[in-house]
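With one protein chain held back, the other chains of the complex are shown just where they sit.
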Amino acid sequence: MPARLIDSFATTGALADVFSDEAVVGAMLRFEAALAKAQARLGIVPQAAADAIAGIDGLDGSRFSQEARASATLAIPFVKKLTARVREVSPEAAGFVHWGATSQDVLDTALVLLLREARAILAADQARLEGLLRELSDRHSSTMMLARTVLQPAPPTTFGYKVAGWFGAIHRSWRGLSKAFDEALVLQFGGACGTLAAYGDGGPELAEAVARELDLRVPDVPWHAHRDRLAALVAHCGIYSGSLAKVARDIALLMQAEIGEVSERGGGSSAMPNKRNPAASVVAMAAAAGVPPLVAGFLASMPQEHERAAGGWQSEWPAVAGAVQATGSTLAAVVDAIGGLTVNTDRMRANLAAQSAVFAEKAVMLLAPRMGRAAAQSLVTSAAAGPSLRDGLAHVLTPEEFEALERPEDYLGAAETFRRRLLEDSECP
Amino acid sequence: MPARLIDSFATTGALADVFSDEAVVGAMLRFEAALAKAQARLGIVPQAAADAIAGIDGLDGSRFSQEARASATLAIPFVKKLTARVREVSPEAAGFVHWGATSQDVLDTALVLLLREARAILAADQARLEGLLRELSDRHSSTMMLARTVLQPAPPTTFGYKVAGWFGAIHRSWRGLSKAFDEALVLQFGGACGTLAAYGDGGPELAEAVARELDLRVPDVPWHAHRDRLAALVAHCGIYSGSLAKVARDIALLMQAEIGEVSERGGGSSAMPNKRNPAASVVAMAAAAGVPPLVAGFLASMPQEHERAAGGWQSEWPAVAGAVQATGSTLAAVVDAIGGLTVNTDRMRANLAAQSAVFAEKAVMLLAPRMGRAAAQSLVTSAAAGPSLRDGLAHVLTPEEFEALERPEDYLGAAETFRRRLLEDSECP
Amino acid sequence: MPARLIDSFATTGALADVFSDEAVVGAMLRFEAALAKAQARLGIVPQAAADAIAGIDGLDGSRFSQEARASATLAIPFVKKLTARVREVSPEAAGFVHWGATSQDVLDTALVLLLREARAILAADQARLEGLLRELSDRHSSTMMLARTVLQPAPPTTFGYKVAGWFGAIHRSWRGLSKAFDEALVLQFGGACGTLAAYGDGGPELAEAVARELDLRVPDVPWHAHRDRLAALVAHCGIYSGSLAKVARDIALLMQAEIGEVSERGGGSSAMPNKRNPAASVVAMAAAAGVPPLVAGFLASMPQEHERAAGGWQSEWPAVAGAVQATGSTLAAVVDAIGGLTVNTDRMRANLAAQSAVFAEKAVMLLAPRMGRAAAQSLVTSAAAGPSLRDGLAHVLTPEEFEALERPEDYLGAAETFRRRLLEDSECP
Partner (left out) sequence: MPARLIDSFATTGALADVFSDEAVVGAMLRFEAALAKAQARLGIVPQAAADAIAGIDGLDGSRFSQEARASATLAIPFVKKLTARVREVSPEAAGFVHWGATSQDVLDTALVLLLREARAILAADQARLEGLLRELSDRHSSTMMLARTVLQPAPPTTFGYKVAGWFGAIHRSWRGLSKAFDEALVLQFGGACGTLAAYGDGGPELAEAVARELDLRVPDVPWHAHRDRLAALVAHCGIYSGSLAKVARDIALLMQAEIGEVSERGGGSSAMPNKRNPAASVVAMAAAAGVPPLVAGFLASMPQEHERAAGGWQSEWPAVAGAVQATGSTLAAVVDAIGGLTVNTDRMRANLAAQSAVFAEKAVMLLAPRMGRAAAQSLVTSAAAGPSLRDGLAHVLTPEEFEALERPEDYLGAAETFRRRLLEDSECP
């Protein structure tokens, strides 16, 4: 299913599928089937009833969203329709649909099941991106370029180190998100108010059995009114997409015509036949911009009333689904950008050569032992402000010294050490 | 078209329609048709070409969202497909599709056309809500109830004044939003970079002509990189939905079983047959919670680069469409809540009678002239902290005085004056 | 008072003063003095009491913030201390401090008084900025430069038009903010629950009298639980600072060494003696980034419970004061940036000359009538992708035609018309 046009950059086709109506209903059905099967195994409902319930493999949900407004929960029209469908097969079984469960059990668990699908999509793209970035960094381990701070030239770095920095941040952020997925992808099963009272003292055992059916972990207790695990998932989407968007921003800036150090496969313009835009980076930035607000929205909804909220809980689905989709869209776009990146090493070197003033710091370090730092700093500052650093320093540096001064290879410090640390030992804090 | 299940409370069916793929493509086609017709009228393109272009009344956009990612703009696949369709009718006309326009012209103007539809839906619901609130306030102009501050009992008010307060805030907020719609619903037409250079010096005249076709106003200049008008629209959605959600919160609180002063038509529970939930209020709060984050997202995207942004602009559609839909969902839910509200005036009076301590302020005002305010305050504070205010004040107030003290009708101050001001003269600042 | 270091860019010294402890206590005292004087005039309290209360011109508030936590309101320790101070002067007068008023009356009105001070500071800077921008735009009405869309070269524009675009957005946004100030700067006076019951039916008259003392308008009714006017003020801070930050972003981008079209007075680096950073623009962007979140926070707090909120209201002060201060800091920084801007018209022209491909659109418009648009677009696209547009079009354009093609003066469309509209008729929608 393609993304809606209005959401073109806020999701991808694959992720739009994950949260489609069919998928939502499917996940809700899987919960009810798992509940019935587990209850049958424990002798709570007849096996025949469980078979009938688990046999329903699709429901027409086209009126659910409208009907849900009347009860403030999608579960009401869903359970009603499911019960009606089961009744067609077995009137007796209909009495056991959703037996002892509550809205939140089916809705939260369904969301968890959808998120598990989404995670797999993200994980695959992340793996691909890590490979692309490693390779790009290795290939350019000694490609010299200007660093840039506050959007102004700074001493040299290597493109390989820059890419490794991207890799490191993305790797760490993914690890955080991945752990948040691990912790959040757990069963919700608490019954009317979190005690599973409808099952006497058999609730915990039943919870284990339901979870087994769904291949989910059981948390220590139901989490109906405590949304911290989901909050962490959403928050880490924000961190991860932020780390991804930094790459996109860097690429878009490096691709400016006057800089021209990298180039995306790019996209055209409807007015200008000549244009080659940083299209993937733009999509990534547009998608990523949508995530932080959703994080804030989710966090603001956390103080939920008593054993089930009046508003906060019900506001979560669009926030969670939106955050995960926008994150996945950002990721897919960065994969596109990196996968199609052309690096113009000549322009990198030329841009660096045009900014000899970036060696001013180095000149200070060199001259300070000779004339004191204050004098060195003062001299170099005037020289750097003049037309040419070389002329300004001609009386204190020999031509050979000046040439050495401007050799970027000699002013990379720990760039390569750091680059390797980022790639090789990516588990370091 | 029903709302997606994942968005059940974040939009309504009617508003989901407004931003559907069909509607988006339709609005884009309307722009292109208007452009061509205006250009024909001014002799810029042949009339036959304009007729051919304007004759296309639908396009299959099912691949647009995927294709848009390659160019970071929906306009590229759209114009390509439209051109192909026109070419089937008239190869010559195909050369005049989107003549001299740019992506942003068609996309921004299409958004404006969609927003005009959305506004009409909101305006109708707002009119209905104003009627309901006026009537409710008038009916309960002398229905006494506890005011409540910081979730604790306060001196009496009337339900009519409380409702009028809701009315006033919603009325003012709608006025702000309505004005923002007025200012934002203008043509976008600037060509490649906002100069309309492709039309020589004929740009402004053409802009007028295009706007006439679409029944839109022409702004002073194109607004491609200046998003303040849209920002105001989105921000006022946040203010308006905030004013609406306050009503929902009040209703949900008043409907708590232990308070029981109002009751919604309500919705059930999938676990508890007895439950009657403040369903519409919950939907309203859930929907409204989604708006402030989108406002922040839109505002954060305002510093857009140069003549068209790299990311900020492209992030706007989901934010704008999302904010307007969530606002409309909030509104529709508040209409439901108010439309179906039962007021339990007996409970209001009983709850008030149970809190005689709320007349402590009145007792202080009464006793202060007799014993000094400090002494009065001290005496009343002890009395109010004791088991009964009456007993605690028995030595200073006669039974008649105490009875008068507790008469809520005598301690309403300007409630009715204020209530009338809110309803009658709603244009006051 | 200087801004705190941690807030260096989030406020200015002048605005930090506006919200200082001394100013807060002073504004609260002004409310209490106005209340007492108005009550004396209407015979509600003795004139001597009013004189004693109004005579207190300062309080030591150093323990208020700690004490306020115990009651969730700053008004409690304030009124207690004020009463104690008045008692020292006149025990009788002490009984009339804060007579019939409530926490929210003094706190909301004090905030309004502070905001009035802040507004004056903003208005002065805005006036200065408008002057600077007008002059800059006029001076560069025919300074040719590249427009840039999606961070890539686009057809030419003028720097004067670009600056006028900044002017227009800032002017409109200020107008919106200014109107929001007008509407929000009103008295809060409602008593315990918004009815002014403590004054019998004299509340409205007393409100008028209090407002007169403070030179504030009286709103139709108290606004204790309805925060839409303040919300609009905060939201319009977000819009206005967004419009300002767009200028800062453009400047920082134009000041990149490889582009070099403008230059700020700039700031240095602690490591690099050569650096000249877009310091004012950076401060502006850093300050502006703080505003949208505060807008969202304020909006999210709008659904306030009943007649006074439990949390939402109490969260407003830092949001409002923070938003206004960050807005003022953004503004002051943009004034600095524009006031010290050097424009390098040579670099503008050179950068434009280096991008002849931006005339591709113009070439299509020129060639389309000769060969059909599809053929023209196809030919120009190949030519633009090649090493030189000129070579690629050599077989279809004469050297004279090509020279004309590349003349930016001839491809400015309505730039000057639009520029003038923005400056001359800035009241247009």
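The letters A, B and C name the chains in turn, as written, and every chain counts its residues from 1.
We take it that a residue touches a chain if its C-beta (ideal position, glycine included) is under 8 Å from a C-beta of that chain, and two chains touch if they have at least 3 such contacts.
The structure presented is a predicted model; accordingly, all values stated were derived computationally and were not measured.
The chain that is not displayed touches the following shown chains in the complete assembly: A, B, C. Check C:Met145, C:Leu254 or C:Ala300 against the missing chain and you find that the one touching it is C:Ala300. For the options B:Met255, B:Val291, B:Ala309 or B:Leu397, the residue in contact with the chain missing from this view is B:Met255. In the complete complex, the hidden chain is touched by one of B:Cys193, B:Val358 or B:Leu405, namely B:Val358. Checked against the hidden chain, the listed residues C:Arg63, C:Arg139 or C:Arg407 yield one contact partner: C:Arg63. Residue positions on chain B in contact with the hidden chain: 148-155, 252-253, 255-259, 269, 271-278, 282, 293, 296, 300, 351, 354-355, 357-358, 360-361, 364, 377, 380-381, 384-385, 389, in rising order.
Within chain A, the residues in touch with the undisplayed chain are 72, 92, 94-96, 99-100, 102, 147-151, 154-157, 161-162, 165, 168-169, 172-173, 176, 182-183, 186, 191-201, 203-204, 217, 219-222, 225-229, 231-232, 235-236, 238-239, 242-243, 245-246, 248-250, 253, 285, 288-289, 291-293, 295-297, 299-300, 302-310, 361-362, 365, 368, 372-374, 376, 411-415, 417-418, 421-422, 425, 428-429.
For chain C, the residues in touch with the chain missing from this view are 2-10, 12-13, 19-21, 24-25, 61-66, 68-76, 79, 98, 100-103, 106, 191-192, 198, 248-249, 252, 267-272, 277-287, 289-290, 292-294, 296-297, 300-301, 310-315, 317-319, 321-322, 332-333, 336.
Heads up, the rule we're going with is that only the chains that are shown with their structure count from here on.
Chain A and chain C carry the same sequence, and matching their CA atoms takes a turn of 180 degrees, rounded to a multiple of 5. Chain C has its Cα centroid 32 Å from the Cα centroid of chain A.
Annotation: 23 Å between the Cα-based centres of chain B and chain C. Within chain C, the positions touching two or more other chains are listed as 149-151, 154-155, 253, 293, 296, 300, 361.
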